[in-house]
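One protein chain omitted, others in place.
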Amino acid sequence: MRPYRYAGTTRVWLADLGLACCAVEVAAAATGRPDLLRHESDEDPEPDLDVLLVSGTVTDVLAPLVARRHQEIADRARAVKVVSVGACADAGGPYWDSYAVTKGVDQLLPVDVWIPGCPPRPEALLGVLEDLRGR
Amino acid sequence: MDADTGTDPSADPIVDAVRVVVPDADVAAGPGLVTATVVRDRWVEAVLALRDRPETACDWPDFLAASDEVPRRPGDADGYAVIVRLWSVEQRHGVALRTLVPRDDATLPTLTAVWPGLAWHEREAHDLHGITFAGHPDLRPLLTPDAPGGWHPLRKDTPLVARQVLDWPGAADPAGARGRPPRPYGADA
Partner (left out) sequence: MTGAGSPRAGRSDSADSAPPPRSRGVIALDPAKCPACMVCARECPDWCITIEGHTETTPSEREGRRPVTTTVLDRFEIDWSLCLYCGICVEVCPYDALSWQPAFDYPASEPGGLVHDATRLTAWSQVHPGN
């Protein structure tokens, strides 16, 4: 979980639950465009926006931990936006028939935005942050 | 002849060494992997011999896993295969030791007395394939829910529920074509 400043104005806390390969694309989004998304000092106390990114495959074994992490952030933040990054978190994706995979993180959490892709491009995440900032 | 390396896998010195150390094993040499199959009663003995005899000296257990062997042709193996890959750190050679346990009595003596580190692997094989390792200290489910009667998702007769509860979209037939398209696994209903 790291604070960022988006587009020079909005203070964004990004918490990434990187559960599989989509986390690599999230890392690319978080570091690849410092002109858009810039890492702030860790002490920033008052974010404008708390965003929980669930990037990757949510397994049934891990599902309680995902829900707990969300609760921890929700307890602290005024409002938290949940973004499901990639097909696995959206609905299971390629693991739609797996015995071990939760078919969509929206079964656990109130999801605000579903990003498609396997994996999504980093720019797709930046576009979603742009949308969330405007809401 | 291995097409990739241009060498004959059966000429690998480990093949003869395994035949000497475990004379009753059925040894097969493939590219990059020598497999020795023994009957269930010889499982622990074969592991100890491969570890302790200087010809093989396989002192490091790489992994242990199981596999559901469904026969496709007459004479094929039928049951659950358990495979332990052993490696000699000194001699830099290895062998995959394999045995077959019957479906109605999927038990095998544990190797945890030989290598305590295999406890995790045997526990996983118990989870996924339902193989009971006699003498294992703790076979509680590791990755799967603790279902009554056991639930072993990598047994091939365990249904993939998602494929059963969802309708296969390919079953639709807008053109009214005669015949029935080949169905993917699970879309048999």
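Going by the order they are written in, the chains are A and B; count residues from 1 in each one.
Here, a contact is a pair of C-beta atoms (placed from the backbone, for glycine too) under 8 Å apart; a residue touches a chain by one contact, two chains touch by 3 or more.
Every value quoted in this text rests on a predicted model; they were computed, and no experiment measured them.
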- Message: Among A:20, A:66, A:109 or A:125, exactly one should touch the missing chain; which is it?
- Response: A:125
- Determine and list the subunit B residues touching the chain excluded from the picture. 166, 168-170, 172-176, 181, 184
- Note on the structure: Contact residues on subunit A toward the hidden chain run 7-9, 35-36, 87, 90-94, 96, 104, 106, 111-118, 120-121, 123-131
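To be clear about the criterion, only the chains that are shown with their structure count from here on.
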- Item | Computed distance of Cα centres, subunit B from subunit A, in Å | 38
- Item | Residue ranges of subunit A touching subunit B (in the complex, touch as defined) | 60-61, 92, 96-100, 103
- Query: subunit A touches which residues of subunit B in the complex?
  - Reply: 143-145, 153, 158, 160-163, 186
